[in-house]
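Every protein chain but one is kept in place in this view of the complex.
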Amino acid sequence: MKLLYFAWLRTRIGRAEETLTPPADVVTVGALLEWLRAQGPGYAEALADLSVVRVAVNQDFAQSGDPVKPGDEVALFPPVTGG
Amino acid sequence: MKLLYFAWLRTRIGRAEETLTPPADVVTVGALLEWLRAQGPGYAEALADLSVVRVAVNQDFAQSGDPVKPGDEVALFPPVTGG
Amino acid sequence: MIRVQREDFDIGAELDALTVGRTDIGGLANFVGLVRDFVGKDKAIGADVAALTLEHYPGMTEKRLADIEAEANARWPLAASLIIHRYGRMMPGERIVMVACAAAHREDAFAACQFLMDWLKTSAPFWKQEDTPDGPRWVEADTKDDALAARWKK
Partner (left out) sequence: MIRVQREDFDIGAELDALTVGRTDIGGLANFVGLVRDFVGKDKAIGADVAALTLEHYPGMTEKRLADIEAEANARWPLAASLIIHRYGRMMPGERIVMVACAAAHREDAFAACQFLMDWLKTSAPFWKQEDTPDGPRWVEADTKDDALAARWKK
């Protein structure tokens, strides 16, 4: 699974992207975030408040209950501030 | 009193401007329109329906009861359609 | 700033002049009105328009535009504003009017720009005559424009 991080999620986690292989029982966005949070202090800090974390799966916005699977591109970022 | 006519009021009355001297008892916009209407068939036709005639006195919009006096610039025109 | 002129204008140059050297402007809203080649809501059912002639009331037109612009600046915190309105004969596709409002925040810029267009449509002394296949035709005021202007009444 390809993970992408943007804005302060990128700086807190310390990288822009990485390829990870979550356990087979991680099949939703919510489960992925919980699992990621346990991967180290940077992840724990970046994902401490999920109310300010947005997720896109394969470049579409996704909610906590939406599915993720091997091979997906999953992006984590704060609420957008363009325009 | 200087009278100015615009758009179809100009074409119906047949001139763009003229200087007129209404009787001394013509002291309001409404009285002026009534008096003008009797000045000939072009005026009568142009002023047949006062709901589509707007008036400005000295370049400010004016209502039927507003005063007019010798020396004023009075303009008659249809509802505006710019923009 | 307001201008009433026969000549065309350059939108990009006008907007650049409005914002050049400014660093307090977050949003610039701009509207340009152009001559359409058909009358009414729908090209399929409307008559063709070959040309448009704009008549105005020199003196009062400038006065009204300046008043309207001052009112917009009183209602919204604008960094800059501009109204340009042409008169004379124009062909389809030509620019008639341009309104631009700059502000720190986009809601103010948008609101002021729409306000200016709505008020200008209903209170600035301009009259349009269209050349149609049936001859010249004075455009009638649209009650929809009165309704749009009425929403700004305080």
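Just so it is clear, A, B and C label the chains in written order, and each chain counts residues from 1 on its own.
Going forward, contacts are C-beta pairs under 8 Å (C-beta built on N, C-alpha and C of every residue); 3 or more make two chains touch, one makes a residue touch a chain.
All values derive from a computational prediction rather than experimental measurement.
Which displayed chains make contact with the chain that has been left out?
A, C
For chain C, which residues lie in contact with the unshown chain of the complex?
The list for chain C reads 10-13, 15-16, 19, 21-38, 41, 43, 92-93, 104-107, 109-110, 113-114, 117, 148.
For chain A, enumerate the residues touching the unshown chain of the complex.
Counting over the whole complex, chain A touches the hidden chain at residues 4, 6-8, 56, 59, 61, 75, 77-83.
Operating definition for what follows: only the chains that are shown with their structure count from here on.
Averaged over CA atoms, how far is the centre of chain A from the centre of chain C? Could you give it in whole Å?
48
Go ahead and note the Å separation of the Cα centroids belonging to chain B and chain C.
26
Which chain C residues sit where two or more other chains touch them?
Correct list: empty.
Going through chain A residue by residue, note those that touch at least 2 other chains and give them in order.
In chain A, no residue touches at least two other chains, as defined above.
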